[in-house]
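And then subunit A:
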Amino acid sequence: MTPLVEVSGLRVTATNDRGAETDIVRDIGFTVARGEVLALIGESGSGKTTIALSLLGYARRGCRIADGGIRVGGADVRALAPAELARLRGGQVAYVAQSAAAAFNPSQRLMDQVIEGVRMRGLMSRANAEAKARDLFRALALPEPDRIGARFPHQVSGGQLQRLMAAMALMTDPDLVVFDEPTTALDVTTQVEVLRAFREAVRERKTTAIYVSHDLAVVAQVADRIVVLRDGAIQEIGATAQILSGPADPYTQSLLAAHAPKPQPPAAPRDVAVAPLLEVRGLVAGYGATWQGRPAAPVLHDVDLEIRAGSALGVIGESGSGKSTLARVIAGLLPATSGMMRLDGERLAPALASRGREELRRIQIVFQAADTALNPAHSVERILSRPLAFYHGLSRSEQRRRVRRLLDLVRLPASLLDRLPTELSGGQKTRVNLARALAAEPALLLCDEVTASLDTVVGAAILDLLAELRSELGLALMFISHDLKTVRAVCDEVMVLYAGQVMERGTGQAVMQAPQHPYADLLAASVPELRPGWLDSIDETRLAEARSRFSFPGSPDLCAFISRCAARAPGLCDAAPPPIRRFAKGSDIRCHRTEQELVALQSKHGSVSAAILPLKRVVKRAL
Partner candidate 1 sequence: MSAAAPITAPRRRIPAAVQIGIALVLFWATLAAFGPYLAPYSAGYVVNAGPFAPMSTAYPLGTDYLGRDMLSRILHGARYTVGVALLATVLACLAGTTLGLLAAVRRGWIDALISRAADALISIPHLMFALVVVAAFGTSLPVLVLMAAVSYVPGSFRISRALALDINAMDFIQVARARGEGTAYILREEILPNMLFPVMTDLGLRFVFVVLLLSGLSFLGLGIQPPNADWGALVRENIVGIYEAAPAVVVPAVAIAILTIGITLLIDGLSGSNHEIVR
Partner candidate 2 sequence: MTTKRYPAILPEFSDTALIETALRRGASRRQLIRWLSSAGMATAMASTIVASASRALAQTPQRGGRIRVASQTSSTADTVDPAKQNNQTDYTRCFTFYNGLTRLDQSLTPQPELAESFANERATVWTFKIRQGVKFHDGSPLTAVDVVYSLARHKDPKTGSAARALALPMEEITATGTHEVRIALASPNADLPVVLGTPHFLIIKDGTTDFSKAVGTGPYRCQEFMPGVKSIAVRNPDYWKSGRPYLDEIELIGIPDETARLNALLSGDVHVAASISPRLARRVQTASGYAVFETKAGGYNDVVMRKDADPSRNPDLVLALKHLQDREQMRSAVFQGYAVVANDQPIDPTNRFFFPGLAQRPFDPEKARFHLQRSGFANTPIPIHTMASSTMLDQAVLLQQAGQGIGMNIDVKRMPADGYWSNVWMKFPLTFGSINPRPSADVLFTLFFKSDSNWNESAWRSERFDQLLVTARAETDDARRRQMYGEMQTLVHNECGIGIPVFFSILDAHTTKLKGLRAIPTGGLMGYSYSENVWLES
């Protein structure tokens, strides 16, 4: 049987400002058999999306499919007339975009967009089309399948949008579906349910698919074969099991290595006698006018934490959990409504304006998006000089010297000094962002998702850097992330935040290896593993937890996780505020359930820590 997709000698070029053409992908050739799922994997800039788009005969602005053959279902895509190409797109070949939030037209109802393809082609009546869409919604496990279509994109969550986009793609029963990083922008818990839904839908329909991703673990769950890309060229093609267990190419090996768990940093001894560097008690904060001591839109509820000098506290949680707000409150950007903060035992004023310059200097915040955190109008040198002048009053020549040292510290060449942020790569921007904070010589660094927008390899390097800095400079870190792996690599203490409430807090070892709070457990269980079949092994209970959405508990004092929790105790959880208890392994846990109850419940679903062992074996073999 001839393969459905045949790509050979593909070359796509981009035209730069000077009018010169450069290759962005070259010599690309692969085939996809009917019913097969092929993954394209690589870092950003590897050309994986460009290749995926070329299957629809499409190249982005400034790019051009220069060479090669693309055949889908016997049709020569490059030879198609515009009208035929329009029929191919969304007809035989469908596309599922990376960010569904951006890829849905904000001004049209979802149903109209989902059925537009079949309606445009006159394939079905409106009623039939809507009925088919509703079936697909059901198949993709969307809530309220009969009504969700009437909503606008901003009214549904990211995970649902991603599934709606898949439904849109499947409407015309395409021969080929191209999934372009469909879960990258999602929270881990959401990613799990979306991945499951996609895989079921693809399997049931025996759809041929191309799955583009940078994440090996995700790919391992869905793909039959994997194409590894780097800098626009293919490094290796192979069956999934072969790639995971016996990668031939050094680059593939390094990708696998990046997945290996980092050695746990030694937990700094808890010395109760020494006052913590930062102590936070009963912190409440939010947005809007304050009324009766509560903000109109509360984000953080009664948060306690301590960070000792030189230690690293990881804060994890899904988007919307209040992680970033916590950093802002500590930095003083958002004054807390109530609660107490102490820096080195000294009371810390909630608002920026009432803090001394020395206090400001000692706490530095590193923002998530290095793109927007660096003033695009300032050169790297200017960005780094300002804190030196501002906090330390250094002379010009002294500043120049120190700026160079700072660049050294974050492993950047001095040649970047005159560059503007737009002329830097993502990793470089993050390093400059970091260097600026270090220029203040802070005691505490608040890192807000600093690696979230970076590729795995680049992100890993930043994490290494942070670890080094910690040991070299004796910095204390508050490391905010949604990614458990990252937190595990950096932090000796971890705090799990859900809807502004601290659910579990303890040493990294305690929280990560044996999460006992139901939410912490869900988080840990949702992190994809390189092991094929991991996705299928996930327990239905957990899947239900992942699938359900957050809803406000009756009172801000009640447990916020109550609506999703599989272990909730009716009559207790919805009636009284949960107590905070110190469990045997050394974590503080906010739950009505006792340690014994939780352990019993978890063993029923299968422990997470058990799953980590085979993974380690795989990685060792890979290296």
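How these were chosen: all candidates are chains of the complex that A comes from, given by their letters.
Everything that follows uses one rule, which is that contacts are C-beta pairs under 8 Å (C-beta built on N, C-alpha and C of every residue); 3 or more make two chains touch, one makes a residue touch a chain; residues count from 1.
Quick caveat: nothing in here was measured; it's all calculated off a predicted structure.
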item	value
Subunit A in this complex - touching candidate among 1 or 2	1
Contact footprint of candidate 1 on subunit A as seen in their complex	12, 14-19, 22, 24-25, 42-51, 53, 59-60, 62-63, 98, 180-181, 212, 214, 232, 328, 331-333, 352, 355, 357, 360, 364-365, 367-369, 372-378, 386-387, 390-391, 422-423, 436, 440
